[in-house]
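Left out: one protein chain. Kept in place: all the others.
Residue numbering begins at 1 within each chain, and the chains themselves are lettered A and B in the order written.
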Amino acid sequence: MELLLYTALFAPLVGSLFAALFGASPKTLLTGVVTSLLLGVSLVASTILLVFVISSGQFVHVEMMTWITAGDLYIPFGFIVDQISVTMMMVVTLVSTVVHVYAIGYMDHDKGFNRFFSWLSAFVFSMMVLVMSDNFAGLFIGWEGVGLCSWGLIGFWYKKESATWAANEAFIMNRIADLGMLIGIFLIYWNTGTLQYHEAFAAMPALETATLVWIGIFLFVGAMGKSAQFPLHTWLADAMEGPTPVSALIHAATMVTAGVYLVVRSHELYALIPNVGLFIASLGTFVAIFAATMALVNRDIKRVIAYSTLSQLGYMFAAAGLGAYWVALFHLMAHAFFKALLFLGAGNVMHAMSDELDPFKMGALGKTMKGTMILMTLASVALAGIFPLAGFFSKDLILEVAFIDGHYIIYTVLLLTAGLTAFYSFRIIALIFHGEDRHTSLGFHPHEAYKFMLIAVTPLAILAVIAGALQGSYYEYVTLLLPSTEYHIHSSLVYWTMTIGTQLFVIASIIFAYKKYMSKSVKVPDGTSAMEKSFFYKLLINQYYIPYFYEEYLVKPYRELSTVFWKQVDQKIVDATVDSIANVIYHTGENTRNMQSGNLSTMLKWMVAGLVALLSLAVVFGLATRHSDEIMLILSGLGV
Amino acid sequence: MMEIGLNHYLILSTILFSIGLIGVMRRKNLLMLFFATEILLNSVNISFAAISHYYGDLTGQMFAFFVIAIAASEVAVGLGLLIVWHKRHNEIDLDLMSTMKG
Partner (left out) sequence: MFEAIAFYLFAFLTIVMFYITVTTSQALYALSALAAGMIFISAFFFILGADFLGAVQIVVYSGAVMALYAFGMMFFDTTRDVKEKKGNKYLITGLATLAAILVVVIVSAPLIGENISAYYPMTEGAGNTQEIGMVLFTKYLVPFELAAVMLLVAMISGIVLAGKKMDLSLTLMSDREIIEMREEKNKKVLL
């Protein structure tokens, strides 16, 4: 079992290092194949571990080696496979393997082919460290590792200015949040004396509530950065600068869910402070509807899908905040499948349309890209939450949780968001695949993606469909660790009204979207229509002017401050001090050089001066030696 | 004041020594520099002889004796070099003799 754990953990690392050997060479297909195979190995290992955990209900806990022992602090490199982490492992390895195979086709003509796979496998390794670690320090290592690999992958086309800027923005925002997380970790260590999960959580009920609230808040700040909750959300939309497989893996299925994982892992903590949980849930709900509104009008298909991710993350946090941790984890799992599927399909579309992103310039692509159309439609249906696909079982469950606990505001907002989700998802589908052909006149000649790419993506599609059916067995095994609150609405009338009402609402939104965007009067908007001039449109398409606000009021003053510190403090004070020390020595040398003038008269003068100096020294020392006793007396009187 | 003691001779020697040093530092002409050096040597001779007389020891006079011998040979060599230089450059100004600059 330990061997399986190490295999699952280190296979991606081996793949990454192997691909890194070829980093500077032109594309070699071998790197893609080897890394995908190694990820497949990791997937197999994770599956076996899953079966083991389900069947025996036991953990697999190893301590690989000690990392830090300093005084009372003891931090090992330890890994644990329990129900939570094995779920995450499955999700991560499955989506990663699919994405790797897909990327062999997607990055076909890219010069940085080998480098891409190295970064991608390194990312998977960091994510595995994150989810498999058994203490907060290991979690943090993985946390930073995924941040780094995400930076490398978003800025993969580093010659593009916008890509490097987006990568920096993502990394810096994550770092800001990591400060909060570090403070949380410090507080945990300070108060409980250990960073191991089970020991820390065992010690927590004995702490004061105020301390626990602070720990909870700070840890959640870290989760806010990673999972792009408001106000640290702007990086997620800009992260679409990276290649589409990156968006599929990182910004749909794995990195952004790390925040949710953290909250779920710390469920024992958050169970003790329900007020913080309520705050988390409210923030999550706010983000859900906030992101959904921004996706309504956006003209970039990847950005729409990114906002959709943001919205669904809000759902997950809402569930976690309300105490339904297993529901949050389940939605995380289902969401990973259909969102990755959606991204990969969008990647196909982009590839076909030579990286064009505006759906208004597409249209009637369903005729040439049947496979992609089917996949994306499936994913969108799952996302909308239509029975019997996966989304229904996870999203609607969250709605039920909100309703049962009596948080009607949260329930209403989430319901509304579900409608909006359906609308914007199918807006995109309609604009791309149906309606009039707008792309041929603009000079695009689309073609379907490689067959193997479509085949690689099929497992995701299958899972998106059937994941709902796994809910029962999932519940069985995960609640061995997580609190097992069953959410039953007692009155079946209310239950059925709710369920059917939700479905009808969602289906109505879908039909509305189809009608609006499949009609023949859809044109490429050029800024003149009444809709584009309206206030709400402008507000939404500029993302509520939040990026503008950050740029004007945060980035610019900070840059000014940095320039002041650089020019005034660093150059004028620090450098000047160091330089002046050197200058003193240099000028002393220059001036004393004149002593050797070659002029005998001057040198004779110097000789006499030197003579006087030495003679006075001789006299002084002679006198001191003669009267040394009295001198010692005086010195001892002074206390030397 | 009437009684000449060792101190008188020592003071005299001091005065002559400082005159010699002033000459050494002031003179630009090399020959004049040599003259000043002679003054230095003589002042020291006086002081040696005086101490030897007042303490009844002959060592001072021996020393002065050898100083005279050495001064003589030094003058011979020094003048020889001076003459060679003068033949080459036709002047013996110290400020113009600064080829050994640092």
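Some points to look at:
Going forward, a residue touches a chain if its C-beta (ideal position, glycine included) is under 8 Å from a C-beta of that chain, and two chains touch if they have at least 3 such contacts.
As the structure is a prediction and not an experimental result, all values here were calculated from the model.
Within the whole complex, touches from the chain that is not shown fall on A, B. What chain B contributes to its contact with the hidden chain is residues 1-4, 6, 8-10, 12-23, 25-29, 31-32, 34-36, 38-39, 42, 45-47, 49-53, 55-59, 61-62, 64-66, 68-77, 79-84, 86, 92-95.
Residues 601, 605, 608-609, 611-612, 615-616, 618-619, 622, 626 are the ones on chain A that touch the missing chain.
The definition used in the following text is that only the chains that are shown with their structure count from here on.
Chain A and chain B have Cα centroids lying 91 Å from one another. Contact residues of chain B toward chain A in the complex are 21, 24-28, 30, 33, 94-95, 97-102.
Here chain A touches chain B in the complex through residues 593-601, 604-605, 608, going by the rule given at the top.
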